[in-house]
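Report on the following structure.
Only one protein chain is missing from this complex, and each of the others stays in its spot.
Chains here go by letter, A and B, matching the order in which they are written, and residues are numbered from 1 within each.
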Amino acid sequence: MPLDGKIKLKAEHLCKIYFSSKGDMDAVEDISLEVKENEFLVILGPGQCGKSVFLNMLCGLEEPTNGKIYRDGTEIHGTDEKISMVFQRMAIMPWKNSMQNVEMGPKYHGVNKNVRRQSGMRFLEMVGLKGFEGSYPRQLSGGMKQRVGIARAYNADAEILLMDEPFGALDAQTRYQMQDEILRIWEKDRRTILFVTNNIEEAIYLGDRIVLLSKRPAVVKEIYDLSHLPRPRDNVSRSFMEMRKEITDAMDLGLE
Amino acid sequence: MCRRGKRRLAGGWHGFGKACALPKSNKRKAAQKDGVQKMKKKLLALFMALVMVSGVMAGCGSPKEAEGEAASAQTEGEGQTENKQAEDGQEADEDEPKELTKVTLSAQPALHSLGIYVALDKGWFEEEGLDVDVLTYIAGAPQLEAVASDSWSVGVMGIAAGVTGLVSYDLTCLGFSFWDYSSQKLYVRPDSEIALAGQGQVEGYEGIYGTPELYKGKTILCTKGSLGHLQLLATLDALGLKEDDVNIVHMEIAAAYQAFLAGEGDAVCLWSTFSADGEGEGLIPASSCEAAKLFVPSVILASDKALADEETTQKIMNVIFRGTMWVNENREEAAQYYYDLCIDEGVTCTEEYALSYVQESDAPTVEEYKAMFEGDEFSANLEMAMKYYIACGTYSEADMDKVMNGFDGTMLMNAIEFYEENYAE
Partner (left out) sequence: MEQMIRESKKREALGRMKKESIRNLCLGIVGIAGLLLLWDMVARFGIIPKNLIVSPWEVVKTLAIKMSDTKPEGSLLLAHITSSLIVALSGYALALLIGIPLGLLMGWYKAIDRLIGPVFEVLRPVPPIAWIPFTIIFLGIGLEAKAVIIFLSAFIPCLINSYSGIKLTNQVYVNVAATCGASRWETFCRVGIPSAMPMVFAGMRISLGNAWSTLVAAEMLAANKGLGYMILMGRTYGRVDLIMSGMVMIGILGIIFNAVFDRVERFVLRWRVTR
């Protein structure tokens, strides 16, 4: 899929420092980034590098110390209703069942109940949870809970989906399944996805492009274009392996 | 499938399941039965042991004194032990120290018990060879509870508690010390209908204010089980009303008085300092013991244990009577004793009140004492009190017999004789 579309989301010199009398913490030094419409952009970085903080800034949960964010060309501050987030764990309210969780976004915006239900059902089906609308989170497996989270983000009418290591808490098997799932969902209903991970294979498997971040405080180290790799990705093909090697070297995994 | 099954099993091994874990064997069923049997045996053994232990512990009975102190300490701080040693204890012509019999009495910070405290202070108990402890109680209920655990042998209290003692605690009444009816009054506010209606409208009871109609449905704050309550019952009887015709709210007297001043209730039963205070505030005594013709005495009660030792109990009675007569004849000094006693026990009192109360209270003369017991006047009092209680359902007719048979004035008569021989002028 050709990726020259308009710029959906733009981050300009985003910076985040946590000030404190006991000593400041620089989380994100300077990240500038352009996300194209409907692309699957992966943000890859070592642990603790500040990628979650970066995502939080985009979504409005944290205020940038410096820098600007643009969506569709206009500057935004704080939370934006077109941007939704899928969290790594504990993002599903345990006291609501699947349908109620998925309905959350529209509910807060005062959407009519029937309309909510309908769209909620649609997305639950899309993520493969038909029949589980009335189940409570305690009755769902880890993978299923994440799917509810994704359905909720979709249902919130977001055009941009931020995903903060959404499969990090799952076991390996489920993780692989979910990777295929997210791609399938994305194929079905194209939206712009910003996907954060620390797993190189996952990054290459999923992304159109990979933004490689440095260690904390984060800056953009390198951007990789993966359009030469065909979808569905074959993780044992030569081109895959070469990409992997390139990125691994660049990640500089030695201890400094 | 198998995995799920394993999980369930794991759950079952919690807690007791684990303690009684059954060995996996082919003879499982037999082993199971065995396990349950063993469990039953263990449990049975455990609580036989429990029972035995509690029996042993309770049976390791503490001597009367320790029990008494423990029991009195438990009665919500309403009992205190006074152990006033008299200065000079011996008779002049005895050269060897007399062996003193240990005795515990109970009393209240009221006029009827004053004789005991005076006697204690003046060493009269020691003269008779008695080493006396006095437990002081502000109310009859804890005082009676204490006798149930053998804390005291002879005690003085009001007739209301006394009747309870005869019915429920199997005590015997040996006599009485003072009239107990002064200052027991039923108060209303000066602007109430009852006060405004004035006295003299009830035939035979001209001291009572108002008419029966005015009392119906009124809310009366009263400490049930006290003499104030009995006075109220007598008043109602005089008015031809029943307890159900009014709304009696049970409150402790200090709280009742406060509440009444704050505007609660239509009438309140007060006594001693509260009465004096109330009249100072302008409250009107709509009725009283005198107005309702309830001339009751206090009572002296003795436990079975005390009666078993007649000699000692007689000596106690002698001294109590002597002390009581002293109070009768030395009102001013007695007032000082009364004041000191109240202050010690935390009862509100002023010196002026103590003086007026002690001086104005009726006390029987020696002749009047004799008359009470030679005629049936004393038992008539008990009967009257019981009548009121039976009318309102507190006690039954069967209890009446208990009360009537529960008193024996012989020791008091002996005490009077003893007094006349040795101390009367």
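The rule is short, and it goes like this: a residue touches a chain if its C-beta (ideal position, glycine included) is under 8 Å from a C-beta of that chain, and two chains touch if they have at least 3 such contacts.
Bear in mind that the values here come from a model prediction, so they are computed numbers and not experimental data.
> Hey, which of A:A11, A:V28, A:I43 or A:C59 is the one touching the hidden chain?
For the chain that is not drawn, the touching residue is A:C59.
> In the whole complex, not just what's shown, which of B:G225, B:P285 or B:P364 touches the removed chain?
Answer from the full complex: B:G225 touches the omitted chain.
> Which residue, B:T101, B:Q258 or B:N414, contacts the hidden chain when the whole complex is considered?
B:Q258
> Among B:V156, B:I248, B:L270 or B:M411, which one touches the chain that has been omitted from the display?
Checking the options B:V156, B:I248, B:L270 or B:M411, the one contacting the hidden chain is B:I248.
> Just checking the interface: what residues of subunit A touch the absent partner chain?
Residue positions of subunit A that touch the missing chain: 56, 59-61, 79, 81, 83-85, 87, 89-91, 93-97, 104-105, 108-109, 136-138, 156.
> Considering the whole complex rather than only what is displayed, give the residues of subunit B touching the chain that is not shown.
Subunit B touches the chain not shown through residues 1-2, 5, 8-9, 12, 16-17, 20, 22, 28, 32, 36, 39, 43, 47, 50-51, 54-55, 58-59, 140-141, 144-145, 148-150, 164-165, 167-169, 221, 224-225, 243-244, 247-252, 255-256, 258-259, 262-265, 392-396.
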